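Let's look at chain A:
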Amino acid sequence: MSAALEIDNLSVVYDEFHALKDVSLAVERGESFGLVGESGSGKSTLLRAVAGLAPISSGAIRIDGEALKGSNRSKIFYRRVQMVFQDPYGSLHPRQTIDRLLLEPLVIHGIADGERRIERALDEVGLGNGFRFRYPHQLSGGQRQRVAIARALIVEPSILLLDEPTSALDASVQAEVLNLLEQILRDRKLTFVMVSHDLGVVTHMCERLAVMRNGAVVERLSSRELADGAVHEDYTRNLMIASKGFVKA
Partner candidate 1 sequence: ETPKDTLVEGFAIDDIITMDPGEAFELSTAEITSNSYSLLVRLDMDDTSKVKGDLADSWSVSDDGLTYTFKLKSGMKFASGNPITAEDVAWSFERAVKLDKSPAFILTQFGLTGDNVSEKAKAADAGTFVFTVDKAYAPSFVLNCLTATVASVVDKKLVMDHVKAVTPDAEHKYDNDFGNEWLKTGYAGSGAFKLREWRANEVVVLERNDNYYGDKAKLNRVIYRYMKESSAQRLALEAGDIDIARNLEPGDIDAVSKNADLATTSAPKGTIYYVSLNNKNENLKKPEVQEAFKYLVDYDAIGATLIKGIGEIHQTFLPKGQLGALDENPYKLDVAKAKELLAKAGVPDGFSITMDVRNSQPVTGIAESMQQTLAQAGVKMEIIPGDGKQTLTKYRARTHDMYIGQWGSDYFDPNSNADTFTGNPDNSDAGTVKTLAWRNTWEAPELDKEAKAALLERDAAKRAAIYQDIQKKYLANSPFVFIFQQTEVAGYRKNLKDFKLGPSFDTNFVGPIAKE
Partner candidate 2 sequence: MTAPASPSPAMSRREWLLSDRPQSRLQARLGRAYVTWRQFTANRLAVVGLLIIIALLFIAAFANLIATHDPVVGDLRNARLLPPGTAEYLLGTDDQGRDIFSRLIYGSRLTLLVIVLVAVISAPIGLIVGTVSGYAGGWVDATLMRITDIFLAFPKLVLALAFVAALGPGIQNAIIAIAITSWPPYARIARAETLTVRRSDYISAVKLMGASPLRIIVRHVMPLCISSLIVRVTLDMAGIILTAAGLGFLGLGAQPPLPEWGAMIASGRRFILDQWWVAAMPGIAILIVSLGFNLLGDGLRDALDPKEAGQ
């Protein structure tokens, strides 16, 4: 049985700048996989490349064993793979109500019983029907991120790509969103790829993770190994120390 998502020697080049250099990964079906690294290390680029939003210069991506061609993705692909973005303030169309936002994928894919689905999706992410006709600016960051998750889930994908879904949120709100994601993961048996710069968040959510730096994967390990300090790279170790907080000299 092939992996849910396989990435082979993927490179992405933006105007002569190598954002990703020969990255390879494999994520099993039903697995939750984490990506950590500091800002600019290419985490988002990797997810965007999978979703067809970044220019792929070489390498291959396979979903359930099926190879994807270049950056073009079919409609069917998008029923399988969905993504939640880093910035909840920028990922919702500012002029559309939540209702309209959630209706859009249903219309595109010609899915019937929109009403019911929207209600259910909102319910699922812990937002009542009362939020349905609001505009994004009438929501808090956490609520927006829930809407974004609901939108991703409404087409019932099998793979969910999460690009730092909580980095823009307060710690307390982050906890709520993480709990929600965990519950969905459990209920729907989704395959997860989650990006974060916070080792705590990644180990909390994922079984395995990869550490990225300057567009390349420097280390692959499991959460267990990380918790035990079984780390090989200095860079990873630095990240670990930093996440512990300030130590007085």
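Here, contacts are C-beta pairs under 8 Å (C-beta built on N, C-alpha and C of every residue); 3 or more make two chains touch, one makes a residue touch a chain; residues count from 1.
Selection criteria: all candidates are chains of the complex that A comes from, given by their letters.
In this text the structure is predicted, and so the values were computed from the model without any measurement.
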> Given the candidates 1 or 2, which is the one that touches chain A in this complex?
Replying inline: 2
>> Quick check: in the complex, which residue numbers of chain A touch candidate 2?
In response: 48, 51-53, 73-75, 77-79, 82-83, 85-87, 90-95, 97, 99-100, 104-105, 108-109, 129-131, 133-135, 138, 148, 151-152, 155
